[in-house]
Each structure stands twice: as C-alpha cells, then as structure tokens.
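Every protein chain except one is present and positioned as in the full complex.
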Amino acid sequence: MSVYDRMKDRDVTLPEPPRAGAVYAPVKQTGDLLFVSGQGPFVNGVARYLGKAGAECSLEDAHDAARLCILNTLALVEQHVGDLDLVKNVVKVLGFVASAPGFNQQPEVVNGASQLLVDLFGDKGWHSRSAVGTNELPRNITVEIESIFEV
Amino acid sequence: MSVYDRMKDRDVTLPEPPRAGAVYAPVKQTGDLLFVSGQGPFVNGVARYLGKAGAECSLEDAHDAARLCILNTLALVEQHVGDLDLVKNVVKVLGFVASAPGFNQQPEVVNGASQLLVDLFGDKGWHSRSAVGTNELPRNITVEIESIFEV
Partner (left out) sequence: MSVYDRMKDRDVTLPEPPRAGAVYAPVKQTGDLLFVSGQGPFVNGVARYLGKAGAECSLEDAHDAARLCILNTLALVEQHVGDLDLVKNVVKVLGFVASAPGFNQQPEVVNGASQLLVDLFGDKGWHSRSAVGTNELPRNITVEIESIFEV
C-alpha cells in the first residue's frame, strides 16, 4: 500500500519543505542513508509551538509539535528522493523536548512523531528512537527532531 | 575470545531485554548497522536510578546507571542478532546524563557504559562517544544511552 494512500486515508498533507535556516543541508545522503537535519514545529517559517513542555506548552500541544516536526521531515525526504514510496526504512528518530523542571513525559511527546511514521509507513515505519529533555531549543521551540531514513 | 567467556570471567549476566515503551522498535537494522533505541537504567521495567546526577543521584550511582543502560542495550542486541559474538564493532555511544546545576562529570558517568563495552568486546569494543548533560529525562531516570553496533 502506498504511503500516499495512507496519507489520504488519514487526511494527512505534507507542508512545504522547510528551508535550512543556516549553512547546512536539510538532508544529506550517504549511500542508502538519508540524514535529515533537526526539524522544528514550523509552518512556513513561523514557529507554531513555543515554550517548555510542562509549562507554557501542554503535553497535548507538545505531542502535536512532534507530529509537525516529522511532517516537515517527510516533506524534506520527499523533496530529496522524489517519492516517499522509495523509503525502505525509517531507521532512527532522536527527539529533543524543551522541558520545564520536573517534566518527564518526553516519550509521550515524541510519540506524536513515531505514531505518524508507523501509520504512514507500516512495518517499514518502525524505527529506533531516543526521546530526551533539554533546557533550551532554537527560537524557543518546544520540540526538535532529527532522523535517519533508508532509501 | 568469546564475549560470553568474558562475561563469565566478570560475573556479568544479561537482563531480560526491555520492551519498547511506545510506538518504536528497540533495535532497527539497516545494512550491517544496528541502531539501538535509547535505553534507561530499568530492571524488569522498574527504574533503578532516578534523579539528577550531582544531586539526588551520586556520581557512583550514575556510573552504575550507565552500566545498566548498556547491559539493557546488549540484551537487545543479543535478542536481535542471536549471538553477541556476531558483533563486529561497537560503533557509537551517545549518553545523556540528567544533571544538577553545576554537575560536569558526564564523561565519568558514561564511563560506566564504555568500560563494560571495552571489557566485553576487547578491541572491537572501542567506540566513538559523546557524553552530554540534560535537565530532564523520561520517568526521571538519571541516564539514557543510545548506541550503534556493526554486525
């Protein structure tokens, strides 16, 4: 089943692929592996989710922020390879969650990204993962996710 | 010399492989590389080391927490490939240490993982590594370690 069919079934549409904000590449390929730069919860360059999870940003919003990070990631992967059905495996996700003191639900936050990957890619979408906290992220975003795909 | 002989010499036994706590895979293989998800200092699903290194958790306990993280990692690698002697190289370790303000001994903490890898795998066990602090980790654990192995 095509990734695009699964997207249609779930009313998922990809955003415009974000531009790199500095002197690096959004995606770098080496062999069959795509290393995707850390993505934030931006829409058209504007941060949609700000502040620390557990304080200014609720768990639910942080979860949605993670989902948006991975949507931006998928837009970049599609831009790079031309077709998401060419993805053979989602290899790895590393999620950084800006966390208020005492906030320890980073896995629940990053599930917003992981669930979408499994929903869209099926068996190929199961990935290794880490979810950790951080005290500060660029532009005060709530989540940043970097990832590796195999094509 | 077999990894299992070295384990016996050192009285090291592997724990039960931990289950992934969410929608991701404990280990994902791409080519010859195993990407192992971030592991915490859990025993049978219960966190054994909690709190910040340098505050609620002593350096010694944090060091042992890192060792436990990598024992869980090795249990997962064995589960995935069937035999730890099939490991050709420990490639990389990234250790996150929940750190109290002013705690800067992350390398000494993560040595608890690195030393065990070198002890058990010999030359193959020398790995690249980063050790960094973080303000919060999932479930308030003290250490989380992700890793890459070559088989």
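Note that the chains take the letters A and B in the order they are written out, and that residue 1 is the start of every chain.
Following the convention adopted for this analysis, a residue touches a chain if its C-beta (ideal position, glycine included) is under 8 Å from a C-beta of that chain, and two chains touch if they have at least 3 such contacts.
Since this is a predicted model, take the numbers as computed values, not measurements.
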Touching the hidden chain, out of B:A62, B:L84 or B:I148, is B:I148
Touch rule applied to subunit A and the missing chain gives residues 20-28, 30-31, 35-38, 94, 96, 98, 134-140, 144, 146
Listed in rising order, the subunit B residues that touch the chain left out are 31-33, 89-94, 99, 101-108, 110-111, 114-115, 118, 126-135, 148, 150
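Throughout what follows, only the chains that are shown with their structure count from here on.
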Expressed as a multiple of 5 degrees between 0 and 180, the CA superposition of subunit A onto subunit B rotates by 120
Taking each chain's mean CA coordinate, subunit A and subunit B are separated, in whole Å, by 25
